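Heads up, the thing below is written out as structure tokens.
Removed from the display is one protein chain of the complex; every other protein chain stays in position.
Right, chain A next:
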Amino acid sequence: MEILSNLALGFSIALSPYTLMLAVLGCFIGTIVGALPGLGPSNGVAILIPITFTMGLDATAALVLLTAVYYGAMYGGRISSILLNIPGDEPALMTTLDGYPMAKNGRPGQALVISGFASFWGALFATVMLALVAPALSRVAYQFGPAEYFALYLLAFSTLGGIASNNQAKAAFASCVGLGISVIGLDNFSGLPRMTGGNLHLMDGVDFLVAIVGLFAVSEVFFFIEKHGKGGAVGVKLNKFRVPWGEIWSTRWTQLRCGVVGFIAGVLPGAGASLGSFLTYMMEKNIAGPEGKFGTGVPKGVAAPEAGNNSAAGGALVPMLTLGVPGSGTTAVLLAVLMTLNITPGPTLFTDRPEVVWGLIASLLIANFVLLAMNVPLVRIFVKVLSVPPALLLPGVTMVSFVGIYSLTGGYFDLLLMILFGIMGYVFRKMDIPTVPVILGILLGSNMEDALRRAMVLSDGEWTYLFSSPIAIGLWIFAVAGFIAPVYFRNKIRKPQAVTD
């Protein structure tokens, strides 16, 4: 019953009218920030840090505001994924796979509502789990060394082939392109620049946001230009809709499973929400099998990644609070906020500063309900975005893309790079090569390489080290099975979907 008294303490801090107002404000801003392509949760939180200082917020109030923005952005990311086929942020990538087809089928409202409920459930589950098991779960991180991480990333890549294309070779090619791009930049081990051509802007490698916006948004604009504005791909029709309770209910097991898996993915440091949404989508797709019609716009395909990434977002708070190890980019920013507020996250935070931890947990719960209340009725407003004619919308998308990317580094170099990615996206889509694996390659490639090289340093180049623990072996088995299985089943499965529009 200790947890109840802890939660009571938390709510006593979080339920003042002022903090409630901050939560609502944060949720609203977060949803918008999340929906804007290029502006992800980490940017949103980072932008608001100075504002919390100028407003003179105390530690708890600042945390309430910023975590509300964080959760809000996780909700908001799905909106542009579904309506525009442009992920609002990186974890919402997988939501495009079924969300956009669903919107094109004339059911954008349903897609938004289902994903809204899935987000709610994922976030709620994660927050409750955070409260229940955070101290114990933080131990999981100790079981993951370089070999285990390498196997984990390998699992992600080996199953990539099946998700994004009818043709595994094309998907593998796209993954390799992404992996190739990921080696650009400073080599983490020698500190030497690779493939940068002496350009300082490439020293940190290619930012995945530049790639995402280029491959998705800019190439969309090229297609639009090619069609002379006729029937632009974003011209999704809005029908009348009612809240699809039946469909939401039909995804209950999906949401439950994805909440669990997403949470675990979030707890692993460095894995974060992207891996969470990716793993959950893959898992649900495999469970559903060919009859599941994943990729054609099915409710489960929308619910899975959203439950997964919102749950992972909560899970990522576990290592951040208990170990000081941020599980994602945004929690790294939140960690920075805590430090500036003179709160040092770590194993002792739960005992030293219970009011901070439980105030945070309570405010997460509040933010989650606020977001649900805000997102379901407001779906009509978000869908209205679509009634804007493409001739206006696409220039708008272009502008937001440019501003968003420019704000990353404040330099024109990334804008050029983004346009190059746009051209690449256009060519790839023409050739029916999926673009999602490219982005996942850029996203996970360097982590995977680092894990492998760390393993090799520790083992003096002995490759058997990669199979030295039960966790690693288990992950390898899943990885190999995930790669081979689709080859045998390909004849039986007519994969209907194509990510590339």
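In this text, a contact is a pair of C-beta atoms (placed from the backbone, for glycine too) under 8 Å apart; a residue touches a chain by one contact, two chains touch by 3 or more; residues count from 1.
The rule we apply is simple: contacts and distances are computed from a predicted model.
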Exercise for the section: Given the options "C4-dicarboxylate ABC transporter substrate-binding protein", "Aralkylamine dehydrogenase heavy chain", "Ferredoxin" or "NAD-dependent epimerase/dehydratase family protein", say which is the protein name UniProt records for the missing chain. Expected result: "C4-dicarboxylate ABC transporter substrate-binding protein"
Exercise for the section: Could you tell which one of A:9, A:32 or A:376 touches the chain left off the display? Expected result: A:32
Practice task
Tell me which residue among A:71, A:144 or A:263 touches the hidden chain in the full complex.
Solution key: A:144
Fill in the blank from the handout: Omitted-chain footprint on chain A covers residues 25, 29, 32, 42, 46-47, 49-51, 53-54, 141-146, 186, 188-191, 198, 200-201, 203-204, 269-270, 323-326, 332-333, 335-336, 339-340, 342, 344-349, 409-410, 450, 453-454, 457-458, 460
